[in-house]
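The complex appears here minus one protein chain, its other protein chains still in place.
Up next is chain A:
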Amino acid sequence: MQAPLPPVPPPQTVPPAAIARTIVDARNVTLTYQTADKPVYALSDVSLKINKGDFISLIGPSGCGKTTLMRTIADLEQPTSGEIIVNGMTPEAARLKRAYGYVFQAPALYPWRSVERNVTLPLEIMGMPAAERQQRARDHLEMVGLAGFEKKFPWQLSGGMQQRVSIARALAFEPDLLLMDEPFGALDEITRDHLNLQLTRLWLQTQKTCIFVTHSIAEAVFLSTRIVVMSPRPGKILDVIDCEQHLPRERTLDIRETPEFAHIAQRVREGLMEGHSYDD
């Protein structure tokens, strides 16, 4: 997929071994919003290391800061204190180098652009030549199973197809890191299963690092190599579960019936209940 590049000397500040392995390194990240009456602690002392090739799910109840953590990694929010390193750089430098593709909760497609031109949008911004852009768009639309829909407009597609276009768009400029914020949250169960399956294949095929925010325990267990369980008020990490010890990397929908799957799901549920205060 990638042409062999001449070796680039790594930045001086970080040892080379760390770059090869750790792609996101969050250290003691705290984020506080000042609202009118009282400060809101969205993230409290969050530390997390994400390795290259990982599929990390952030799971937790609403308002636990999982989206905020991801937006902080993407430099869409600034932490109040603590430090994040993405690909060996600050999040801002990583963003300007287009180190990550972000898939939002809604497809956020531009209705005045055809499906193909939505996918080429980031490539246009990067200044890629037109012919290459088109080829990239076609390849990635095919990858998400939308070959033949290039000339359609987003509003002529179903919700699931729109979300797949937005995934193709995030993949099109071939970032190392894919950030997905509840991308299938608004879809029905069947479509969701289907897209989960496609996504895990895509991840194996492209060797990307994925960070995935979800509400669904089954989705998290099915997709992830590691699951990060978070709790609200203040948002912090309760548990990090390693799924790779129990489940194979290559997965089919059947594994959801295995005892290992049920076991991990149970652990996630326990973690969530522990962090969740039902008394208010």
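We adopt the following convention: a residue touches a chain if its C-beta (ideal position, glycine included) is under 8 Å from a C-beta of that chain, and two chains touch if they have at least 3 such contacts; residues count from 1.
Keep this in mind: contacts and distances are computed from a predicted model.
Look at the options "Peptidoglycan D,D-transpeptidase MrdA", "Serine/threonine-protein kinase RsbT", "Spore germination protein KB" or "NitT/TauT family transport system permease protein" and return the one that UniProt uses as the protein name of the missing chain.
Per the UniProt record, the undisplayed chain of the complex is "NitT/TauT family transport system permease protein".
Who touches the missing chain here, A:121, A:204, A:218 or A:238?
The one listed residue touching the chain not shown is A:121.
Among A:41, A:100 or A:149, single out the residue that touches the unshown chain.
A:100
Can you list, in ascending order, the chain A residues touching the missing chain?
The list for chain A reads 74-76, 95-98, 100-102, 104-106, 108, 110-112, 121-122, 124-126, 153, 155.
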